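Please read the structure below before turning to the comments.
A protein chain is absent from this complex, but the other protein chains hold their places.
Per-chain residue numbering starts at 1, and chain names A, B and C are given in the order in which the chains are listed.
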Amino acid sequence: QFADDMQEFTKFPTKTGRRSLSRSISQSSTDSYSSAASYTDSSDDEVSPREKQQTNSKGSSNFCVKNIKQAEFGRREIEIAEQDMSALISLRKRAQGEKPLAGAKIVGCTHITAQTAVLIETLCALGAQCRWSACNIYSTQNEVAAALAEAGVAVFAWKGESEDDFWWCIDRCVNVDGWQANMILDDGGDLTHWVYKKYPNVFKKIRGIVEESVTGVHRLYQLSKAGKLCVPAMNVNDSVTKQKFDNLYCCRESILDGLKRTTDVMFGGKQVVVCGYGEVGKGCCAALKALGAIVYVTEIDPICALQACMDGFRVVKLSEVIRQVDVVITCTGRDEKVVGEPWSRPRRSSHSQVGSLGGGGTSQPCVPRVFGGLLEPG
Amino acid sequence: QFADDMQEFTKFPTKTGRRSLSRSISQSSTDSYSSAASYTDSSDDEVSPREKQQTNSKGSSNFCVKNIKQAEFGRREIEIAEQDMSALISLRKRAQGEKPLAGAKIVGCTHITAQTAVLIETLCALGAQCRWSACNIYSTQNEVAAALAEAGVAVFAWKGESEDDFWWCIDRCVNVDGWQANMILDDGGDLTHWVYKKYPNVFKKIRGIVEESVTGVHRLYQLSKAGKLCVPAMNVNDSVTKQKFDNLYCCRESILDGLKRTTDVMFGGKQVVVCGYGEVGKGCCAALKALGAIVYVTEIDPICALQACMDGFRVVKLSEVIRQVDVVITCTGRDEKVVGEPWSRPRRSSHSQVGSLGGGGTSQPCVPRVFGGLLEPG
Amino acid sequence: QFADDMQEFTKFPTKTGRRSLSRSISQSSTDSYSSAASYTDSSDDEVSPREKQQTNSKGSSNFCVKNIKQAEFGRREIEIAEQDMSALISLRKRAQGEKPLAGAKIVGCTHITAQTAVLIETLCALGAQCRWSACNIYSTQNEVAAALAEAGVAVFAWKGESEDDFWWCIDRCVNVDGWQANMILDDGGDLTHWVYKKYPNVFKKIRGIVEESVTGVHRLYQLSKAGKLCVPAMNVNDSVTKQKFDNLYCCRESILDGLKRTTDVMFGGKQVVVCGYGEVGKGCCAALKALGAIVYVTEIDPICALQACMDGFRVVKLSEVIRQVDVVITCTGRDEKVVGEPWSRPRRSSHSQVGSLGGGGTSQPCVPRVFGGLLEPG
Partner (left out) sequence: QFADDMQEFTKFPTKTGRRSLSRSISQSSTDSYSSAASYTDSSDDEVSPREKQQTNSKGSSNFCVKNIKQAEFGRREIEIAEQDMSALISLRKRAQGEKPLAGAKIVGCTHITAQTAVLIETLCALGAQCRWSACNIYSTQNEVAAALAEAGVAVFAWKGESEDDFWWCIDRCVNVDGWQANMILDDGGDLTHWVYKKYPNVFKKIRGIVEESVTGVHRLYQLSKAGKLCVPAMNVNDSVTKQKFDNLYCCRESILDGLKRTTDVMFGGKQVVVCGYGEVGKGCCAALKALGAIVYVTEIDPICALQACMDGFRVVKLSEVIRQVDVVITCTGRDEKVVGEPWSRPRRSSHSQVGSLGGGGTSQPCVPRVFGGLLEPG
């Protein structure tokens, strides 16, 4: 029923125009799979977390995760992540005495991973109260969610949520007796809009919104243009550390990780075409070239095309190479238009793999999206 | 009880001397984890495959796998692997009419993965009868094993076998009423020794053995020196395609995949020391450097050390850098001696990660081995 | 006597403050050597071009170059350069019929190389009249100057000019009976200032100035601030093709070429510290890393420092590595401050080589400058 509620008011068209009414959650909510293993894992356990009665070791049930027993493993994943997040950890050490966030009541909606867990626990260490849901129905690391729940965070998220689950989790974060959020930390804008539409009185009292995705920022700009954004909002997406680091260096690593986990093939000697040579495309190309792939680039911007050329990539039209490449990767945020309908085009063999990194427009988020075509019969 | 049987006759000491009597299976049988997920996955399903009654769609029960229902997913993984194994596929096309392997009764013991599945099914397509077990208690891809079982191969393997399971599976391959193996395809030598010790009459009639690991080849040489190898054996390990391709190019890709799946950390800016600059070390160094890691090399061979230097790596003593590096990787085959006891040494922080690629002696197999220390409290 | 003329009015202080009054020409006029060979070449021929009577094959003497007989060789160098300058060549083809530059009387002062020769000849092909001198006393390719002279361009330049020669050549371009320049194409600002100071009536009638160097742009801004720039001037230095291509990709190639020609040593295994990780530094680091050098970076900007780190370079303080490195390269434009006085510092051995790429401030021109220290006794 929650999905139905949403349909009536989500009128924000996306740039790419492919969100139908029946798919009311933000694009980023469904466009990544954290692992191919979800195909078989999900069949192992058919009871929905919403039906389960779970309690953490302190007796609290103020959460909803897949399996609270996985908390110990998730804690170790968080500890590994902490080793690489020295800025947050020093912030904790420096400021946890003064609790500068005392009084902050934050609702959050992000990917739930070891890394975001470090962020959430830092907010708590600095004095905030947090309630958290997932911004994507597939990307939650169940063990990490369990660890957060065990540590006392009110987390509502699991891998493989339905759309109804998705909105139910968000609602559980906002709709609490005797507790009212005063800050929003969002990735994709779904939480923001849920609050805006369903709890306008809460929305008015929000002190500030932090939004980190292209899509979410776009939606906030639209709200602002319409004169309806009565709350200060911070655009994290355009920060230099996002554009020049996340997009470039993180994609350089995640493209390999993602492709390996989904396909288990080698990239030495493979022919790959990368559509788009922005920061995301640059990262993907660098990684694939370094593993011995032969990489082609398509690019319509002349400066970026010249960069690709000087970096040693043949700049081509997609049609020139589509029959010979093994993998097509779009890094433009305009996947359908750029790649067309891959399953109907003649290709060298049955195994061209089409994936997409990117969101909408000229900026690119760095969550890899893999087309259904990948494991489908060619 | 099978493990006990083995103890009495496994007298082959390994070079590294760390196989106790109670750990009678070959080192390679336990030294890799295909995924960190095994920690939690195994708890999902507590019934041993040995207890289950399973039947494939043709009514056969001549196999033992985790879950025959995963066959369809495994089949798709095999199909992806086939796309990259064009030599075997053309062999199938060229020779399956004449069935050149008709009469061959092959017992095999290898990793059970999509790639080895393509090999096994090629042997079958060429006319051989095959019975197969896993050479490693952790590395089996359960879906692939299911697909093989569904296709009619007598496969006995699952991820997370106990040592007793391990020997039970091997025995189920060899000890069959009315069928007697005449060829052995082995990886690590455990199958060969099981046949040699428990079924000497079968062993004498074997037409040939193919062995692909350093360890297994080493054991065969010892048997040969002792005058007890009455069967022709082929050393696959020393082939140029193994040494110059598997060891170099496969490690270049698998080092990243393995480290990513186990740690989920980025390598850009990390400091890594790689011990040994043979083909395996060269592959690891190239991959890590390409992702922006700062890589140091330790090497005692002057030619290899000079190569490391000319390839842009600082050649150091381990003690010079041990306090500052984030990751230690051994590619020498002599891990304990090379790295010492990492958990007792002072390190920069609690998070040095020690892993090992390599087996014994101067040649290096390319299965990554991750020390227990990785996820233990530092 | 020309140098003396200049001293009285050159009051523009440079940022680095090292231009004494007696060294009145712009810094870029003396800071590059095109080849170490100049040491011995110059001794071969002691007659100054200013003393020689030379005539090209059409009987013209309207030029002053080292040796007009070298024209044929220079022509072939220009032809090679044309192959890579397709934009200018197509412009020639497209527009030489209409002569869009008819009426333009251009005085230019740039490096005289095969590449600038293609530019000069394109201007002529489009209808302009050109008179040209060198912006640097060492960088002229004598054969190319000869080829220009043979083709009828009024060129006044040779390798190894004295300061007096330098100003004499500029003056010969401007001070012509019956011909008055109406456009200036400058690199470094010396020509512009000569016209401004010595020929104010010419200056007032100039239609426009194009200036391509950091230094020259800086001087124009100062003139403009003082309210004395009565002529439109175009800043070529800040164009994206200069910043993102010249500075990055050209330095990636010229750093190797320059170091090879001056030192003839290999870079595999060498330790190099690069000061500054802007576009110039990025290009240098990439090239040296690719040849197997171990590269350290010093950088005070946190974003650039993080980029260096993610690109696989250890970010250090100069003092940490100065004793162990073989080469020091400054890419900051602030060489003295950054590197100190290299000849007085203790170093690993007598052979640290200190060179500098860069001009002044935060932007970097890409002309390599090699300190005298290079071939001096350590």
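Throughout what follows, contacts are C-beta pairs under 8 Å (C-beta built on N, C-alpha and C of every residue); 3 or more make two chains touch, one makes a residue touch a chain.
Since we're looking at a predicted model, the values are computed, not measured.
Q: Determine which one of A:214, A:293 or A:329 touches the chain that has been left out.
A: A:293
Q: If the hidden chain were put back, which of A:103, A:200, A:232 or A:269 would touch it?
A: Only one listed residue reaches the unshown chain, and that is A:269.
Q: Tell me which residue among C:98, C:238 or C:253 touches the hidden chain in the full complex.
A: Looking across C:98, C:238 or C:253, the contact with the absent chain belongs to C:253.
Q: Going by the contact rule already stated, which one of C:102, C:266 or C:300 would touch the omitted chain in the full complex?
A: Result: among the candidates, C:266 touches the missing chain.
Q: Going by the touch rule given at the top, which residues of subunit B touch the chain that is not shown?
A: The missing chain touches subunit B at positions 240-241, 244-245, 249, 303, 306-307, 310.
Q: Tell me, which residues in subunit A touch the chain that this view leaves out?
A: Residues of subunit A in contact with the hidden chain: 268-269, 289, 291-294, 309-314.
Q: Contact with the hidden chain only, please: which subunit C residues?
A: Per the touch rule, subunit C residues meeting the hidden chain are 37, 39-41, 43-45, 69-70, 73, 76-77, 80-81, 83-84, 114, 143, 249-250, 252-253, 256-257, 260-261, 263-268, 286-287, 290-292, 349-351, 375.
In this section, only the chains that are shown with their structure count from here on.
Q: Using C-alpha centroids, which chain lies at the maximum separation from subunit C?
A: Relative to subunit C, the chain whose C-alpha centre sits farthest away is B.
Q: Mind having a look at which chain is the central one, using mean CA positions?
A: That would be chain A.
Q: What is the distance in Å between the mean C-alpha positions of subunit A and subunit C?
A: Averaging C-alpha atoms per chain gives centres 48 Å apart.
Q: Quick one: subunit A and subunit B, Cα centre-to-centre, how many Å?
A: Computed value for the inter-centroid distance: 35 Å.
Q: Report the inter-chain centroid distance for subunit B and subunit C in whole angstrom, where each centroid is the mean of the CA atoms.
A: Centre-to-centre distance between subunit B and subunit C: 59 Å.
Q: Multi-chain contacts only, two chains or more: what residues does subunit C have there?
A: 310
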